[in-house]
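This is the structure I have questions about; it appears just below.
What you see is the complex with one protein chain gone and the rest in place.
Moving on to chain A:
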């Protein structure tokens, strides 16, 4: 009896929370496909329209911005995966002087919010002449303290005996990394990639500050044209543009949903 009640309560709560989470999304879909005057006026018979998407698409060179965002997150992700793996591997596998101190130093970076470093980073970039380039946007993010930490913790859970067995079979350091550590950390790689992609997909202030030309600017900067402060917000246009720019992420999530959730669970349980 009690258990039955609990279950009903839990499912009701689940449904309520799911609805709360979904509401903003449903609202943005509604406004994006309707005329501006229906944006706070929900009539089931209201005519559907694609006008908002067309208007939004035309107000900035979005195809260019899409390409730039793609290039940017590819550079960042590839560099992250390689660099973080190597650093984490070194920390786990080799005992060297100052290892603890160096790791602590990397951890300290987690405490510093990237916004504080904007001026310093800009200065560095302008000295090497990389402002207003995609590589310049990516440069400060090529490695990540969080990624190193995550992979180090994961590598630590790999049984020492597996590593030793591989060595006895004659595998070198690279081989051990590639054939033992990386496959076992696979779920963590997926989870980390997801977090990294969505972070860089959404990053706005740094790309805005460090770039001047539409040729290198990412989606978020294009999207901000709709942040109309003085004249009030045209929700239908804003939401059409937002849906359009987040669509690839949403579609990717729907396709890979099962893997993502499973991987997060596994990564979390460890």
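One rule holds for everything that comes next: a residue touches a chain if its C-beta (ideal position, glycine included) is under 8 Å from a C-beta of that chain, and two chains touch if they have at least 3 such contacts; residues count from 1.
One rule holds for everything that comes next: contacts and distances are computed from a predicted model.
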Missing subunit (named according to UniProt) among the choices "Carbon-monoxide dehydrogenase medium subunit", "sn-glycerol-3-phosphate-binding periplasmic protein UgpB", "Quinol:cytochrome c oxidoreductase membrane protein" or "Aspartyl/glutamyl-tRNA(Asn/Gln) amidotransferase subunit C": "sn-glycerol-3-phosphate-binding periplasmic protein UgpB"
Among A:29, A:67 or A:209, the residue in touch with the chain that has been omitted: A:209
Residue among A:126, A:157 or A:257 touching the omitted chain: A:126
Contacting the left-out chain in the complete assembly, out of A:2, A:41, A:113 or A:161: A:41
Absent-chain contact - pick from A:29, A:64 or A:118: A:118
Chain not shown, touching residues in chain A: 36-37, 39-41, 59-60, 118-119, 122-123, 126-127, 129, 131, 205, 208-209, 212-213, 221, 224-235, 237
